[in-house]
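One protein chain omitted, others in place.
Letters are used for the chains, namely A, B, C, D and E, taken in the order the chains are written, and counting of residues starts over at 1 for each.
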Amino acid sequence: MKKIEAIIKPFKLTEVKDRLIEIGVQGMTVTEVKGFGRQKGHTELYRGTEYNIDFLPKIKLEIVVIEEQVEKVIEAISGIAHTGQIGDGKIFVSSIDETIRVRTKERGKDAV
Amino acid sequence: MKKIEAIIKPFKLTEVKDRLIEIGVQGMTVTEVKGFGRQKGHTELYRGTEYNIDFLPKIKLEIVVIEEQVEKVIEAISGIAHTGQIGDGKIFVSSIDETIRVRTKERGKDAV
Amino acid sequence: MKKIEAIIKPFKLTEVKDRLIEIGVQGMTVTEVKGFGRQKGHTELYRGTEYNIDFLPKIKLEIVVIEEQVEKVIEAISGIAHTGQIGDGKIFVSSIDETIRVRTKERGKDAV
Amino acid sequence: MRCNSAKVMAVGTLFLLGATPAFAETAVSRVDTGDTAWVLLSAALVMLMTPGLAIFYGGMVRRKNILGTMLQSFIALGVVSIQWALIGYSLSFGPDLHGIIGDLSWAGLRGVGLEPNADYAPTIPHQAFMAFQMMFAVITPAVISGAFAERFKFGAYLLFVIFWTTLVYDPLCHWVWAKGGWLHGMGVLDFAGGIVVEINSGMSALAAAWFIGSRRGYPHEPMLPHNLPLTLLGGGLLWFGWFGFNAGSAVASGGLATAAFVATHLATAAAVMGWLLVEWKHRGKPTLLGAVSGAVAGLVAITPACGFVGPVAAITIGLVAGAVCYGAVVAKFRMGYDDTLDAFGVHGIGGMIGMVGTGLFAAVAINAAGADGFFNGGAALLGKQVLGIAVGAAWAFGGTYVILKVLDKAVGIRVTREEETQGLDLAQHGENAYTM
Amino acid sequence: MRCNSAKVMAVGTLFLLGATPAFAETAVSRVDTGDTAWVLLSAALVMLMTPGLAIFYGGMVRRKNILGTMLQSFIALGVVSIQWALIGYSLSFGPDLHGIIGDLSWAGLRGVGLEPNADYAPTIPHQAFMAFQMMFAVITPAVISGAFAERFKFGAYLLFVIFWTTLVYDPLCHWVWAKGGWLHGMGVLDFAGGIVVEINSGMSALAAAWFIGSRRGYPHEPMLPHNLPLTLLGGGLLWFGWFGFNAGSAVASGGLATAAFVATHLATAAAVMGWLLVEWKHRGKPTLLGAVSGAVAGLVAITPACGFVGPVAAITIGLVAGAVCYGAVVAKFRMGYDDTLDAFGVHGIGGMIGMVGTGLFAAVAINAAGADGFFNGGAALLGKQVLGIAVGAAWAFGGTYVILKVLDKAVGIRVTREEETQGLDLAQHGENAYTM
Partner (left out) sequence: MRCNSAKVMAVGTLFLLGATPAFAETAVSRVDTGDTAWVLLSAALVMLMTPGLAIFYGGMVRRKNILGTMLQSFIALGVVSIQWALIGYSLSFGPDLHGIIGDLSWAGLRGVGLEPNADYAPTIPHQAFMAFQMMFAVITPAVISGAFAERFKFGAYLLFVIFWTTLVYDPLCHWVWAKGGWLHGMGVLDFAGGIVVEINSGMSALAAAWFIGSRRGYPHEPMLPHNLPLTLLGGGLLWFGWFGFNAGSAVASGGLATAAFVATHLATAAAVMGWLLVEWKHRGKPTLLGAVSGAVAGLVAITPACGFVGPVAAITIGLVAGAVCYGAVVAKFRMGYDDTLDAFGVHGIGGMIGMVGTGLFAAVAINAAGADGFFNGGAALLGKQVLGIAVGAAWAFGGTYVILKVLDKAVGIRVTREEETQGLDLAQHGENAYTM
């Protein structure tokens, strides 16, 4: 099993989620994070003084899938989250040794 | 060393935490996340219109432990977080190559 | 490629980030988390009753880097986040199988 | 005492010039613009207290229950106002039946017009008095809702409010304030609602908290206020509105309203300090929630007293109320009932302190229509005040218990375990307070 | 009806004693302290409604747009107040030109002093009347901003407010309320702004929502209110302030103000229940946002009627407004325009209900300066009210459409796609509402 972590722009979440469901993903976990990358932050103004905000709001998607699905998921995400501009995000893939479904105590692929 | 990531229902957190301390876990990290899974979301009503909210609030627990403790931790969590209903959550296990305790700069098992 | 996850005290974030940029880190992701560890929590008072809050606010930094940079990053973080008191935090290192940059669809080291 | 004097003089002049007495009499009961402005604005201030209470309460519950909690206050503006116009005002202030209740001759506000009613407020339109009193009837059940916050079914709550207002509030209000009411006739003093509003809601709260039982997880699981800035805001709005509540109860502008205004403010200030200092001593830290809770305790305690006592007595009452209500709230945990937002500890106990304080400090010098209290040589008053407390407390507790018992049999008053876990906002209302 | 009577008597006495008529006349127009206190405080209450509206609206938009939305309300306090002092008051209430508009002789408040103006309010300083009316002019464009929330450019909005106030509001206000205004002369009744404020803002909102187009993602993407406790707070402040708006429109304290106060409160309470119950029936759950929206619908609907109808009629109007506005808001999705915060569904529809309600229930017995409505034998009034609705609706819709068309050509009224995605707060104002 593999874990796919994708950092995407927040407004892409709905679309990405819909696409993932279409290709058969049954579960995912979403976290609001702040990202620092090549995309430059913005300035905020308070009473005439500028502050530089270099962390930008991003969404982290975590999806655990069986090996066979990895490529499909990567394509789905990178297809939809793509706008061609910096800040589009990153996808990281790593290995998961074991998965347990709490409700049934099933383990392994069946539990994903 | 292994990392155990558990996605559980928010109201189970206190109980799970207490149990983990009992079995000797010394550290953990908690994140508020939103989960999408088989558990159906709910609808919200605003001025007479229904919206379908498919992401549900969940808690993600991350616990890094030495190999020997992994099964005990899994059992503890899946024992307590279990209600028998969908949405009970998932547990993912992966490998950690190295751990460093910032305070003492210790590494490896001692640092967990 | 390796993923470095560091749990640090919130007020160290700016300093750590600045140092990481100095040593050439180009991207990182920040999450607000709550940590349970050896550092004792605090009590909160409401209308004369004490409540024990054992989860403390922490910052989780996730940085994916190529192997060669791992030690430098660990040193940078543990150097700056260090205060010598419990609660200073932990750093976990794990392996990443693949990285994809969404904007360009580059993969591997180039995408980090 | 009021601008009337000027008019009386003018009329007197006319009289000397040969105007008929009849005309003079009519003139005396003419509407006074200053008094009417005062009472209408006071009514508006008291109206604001109900949203203020919603905010005060809402900040103290857990995030998942804020909307449900707020709505239990807010909806009282809807349902009680209508009840009041239809029957409540007539039951409360309508022509007396044996000291017990008003008859229904003013139902639907029949005959409640724009001319003054000399029995209640001779210088303002009768409807202005009715509107002012309406706001009191609205907020009282809303106060009770603090006791069973986070677990009461919304539908059952609506029924509860209708029955409680009609069967508990309206009679007690009649006894204490109506022309002919039996407690009123005995000389029990309650300037702005120590019995009618505070003890009434506080004891009903106790009965309700005890009847419905604790929230799941209480008391071992921490249940923290989720948004204290909201609570401060609500407390500030309550303080502001309470000037209308207390000083408006003079139902005329002038000296008496001023005395009530000053007593209200000073008692509240003293109670803020009382609560804060005792808590600081007791727990080592002074808290914002303590300061705001102290303010509410002071406002409650000065309510029955404010038109009868002077500034120094007001400060004394406030200090005591702040300190004692703190103790009452802390003691709750040892008593084993779960009064979520301390409606009993603050309103019940605070109201009693105020009633006793009135019995101790009241002075005819401040209000000729009052009586002298214990320290001014009037021991009899103290006895009457204690009677007032006892009657109000027993009536409220008993009445609420019976109503809840019946409702629970008929429709069930508590949400299910799942709903409680999920939170009232989603479970009962399909809404989520914050989408950040 | 007002304290004047006392003065009239005093003056009468003087007269008998030989004072000159000239002196007596001056005396009659003397400032009354009660009336002035009432109107100034009413003006303060109406002023509070604009921040109240900012909060009410702000809670309903998405998190990224709250500051932009709030500022669109708040800035009206700045820009419209100045416009009003410079030209707006004179255009609206200044000496009439052919029933169409005021001339500019009161521009810069020249001649608008501290003596009463007998045409508008004989017992308060002329400036007090001016200030009270100013607050109405301020809030009306702020209401419109709800329709195009989350996508209007701030700079273009400022220009819109200036043009709209001058070209749409001031003339319509003159027609309905000024001495010599043509609708006023025909006997159209609008006590506190059913046409001038509600239909005017509601129909302008419809035109604007339709002209600017939907928000990106609407309606398939859920766009949920981000902070409902704020919306409740805003609703509470609106209800409170509306007592000034409606009862203050008597421009004197006393019976008429009291009647308007009572009608306002009861209609609002009824509308809360009307909306809540229909929604409960329709969707299975009663909501907080429903209750608060119902309150606003009730306040809107009773606005034109409150000084002409009795309590029972007020309750009826409120019930209907709550139920019908709910329907209007739900129907929006089928109509295909994106009125973000239902400015049309609540203010436009609610205002029409109130105008018709006035035509049905008005009674000379309540207000001698009014007329009898349909149920009191005055079918003619109903016709006039419908005319008033038609004129106000057409004028507001057309005027707004033209102004937006011109502005769009000249400077563009909508933010770019990127700005809309990022949110107005950062994109237009460089600010972030919450840094938690």
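Here is the rule we go by: a residue touches a chain if its C-beta (ideal position, glycine included) is under 8 Å from a C-beta of that chain, and two chains touch if they have at least 3 such contacts.
Quick caveat: nothing in here was measured; it's all calculated off a predicted structure.
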**Chains in view that touch the one left out, judged over the entire complex** = A, C, D, E
**Complete:** The one residue from D:Val112, D:Val188 or D:Ala269 touching the chain left out of view is D:Ala269
**Request:** Return the single residue from D:Asp32, D:Asp338 or D:Asp425 that touches the missing chain.
**Result:** D:Asp32
**Request:** Could you tell me which of D:Arg63, D:His282 or D:Arg414 touches the chain that is not displayed?
**Result:** D:Arg63
**Request:** Quickly run down the residues of subunit E that touch the omitted chain.
**Result:** 3, 6-7, 10-11, 13-14, 17, 27, 30-37, 40-41, 43-44, 47-48, 50-52, 54-55, 58, 66-68, 70-71, 74-75, 77-79, 81-82, 85, 108-109, 114-115, 124-125, 127-128, 130-131, 134, 154, 227, 230, 233, 253, 428-436
**Fill in**
Absent-chain interface residues of subunit A come out as 44-53
**Absent-chain interface as seen on subunit D, which is shown** = 1-3, 5-6, 9-10, 12-13, 16, 32-35, 37-38, 41, 45, 62-63, 123, 224-229, 232-233, 235-237, 239-240, 243-244, 247, 252-259, 261-262, 265-266, 268-270, 272-273, 276, 283-289, 291-292, 294-295, 310-312, 315, 434, 436
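By our rule, only the chains that are shown with their structure count from here on.
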**Chains contacting each of subunit C and subunit E, listed by label** = A, B, D
**Message:** As a test of whether you follow the contact definition, which chain pair has the most C-beta contact pairs?
**Reply:** D-E
**Item:** Per Cα centroids, the chain farthest from subunit B
**Value:** E
**Request:** Determine whether subunit D and subunit E, two copies of the same sequence, contact each other through the same residue numbers or different ones, counting it as same when over half of the numbers at the interface appear on both sides.
**Result:** different
**Complete:** Overlaying subunit A on subunit B by their Cα positions calls for a rotation, in degrees to the nearest 5, of 120
**Fill in**
Taking each chain's mean CA coordinate, subunit D and subunit E are separated, in whole Å, by 32
**Request:** Report the inter-chain centroid distance for subunit A and subunit C in whole angstrom, where each centroid is the mean of the CA atoms.
**Result:** 18
**Fill in**
subunit A to subunit D, mean C-alpha position gap in Å, rounds to 53
**Asked** In subunit D, which residues are in touch with two or more of the other chains?
**Response** 429-432
**Message:** Quick check on subunit A: which residues sit in contact with 2+ other chains?
**Reply:** 31, 94-95
**Request:** All pairs of touching chains, please: list them by chain label.
**Result:** A-B, A-C, A-E, B-C, B-D, B-E, C-D, D-E
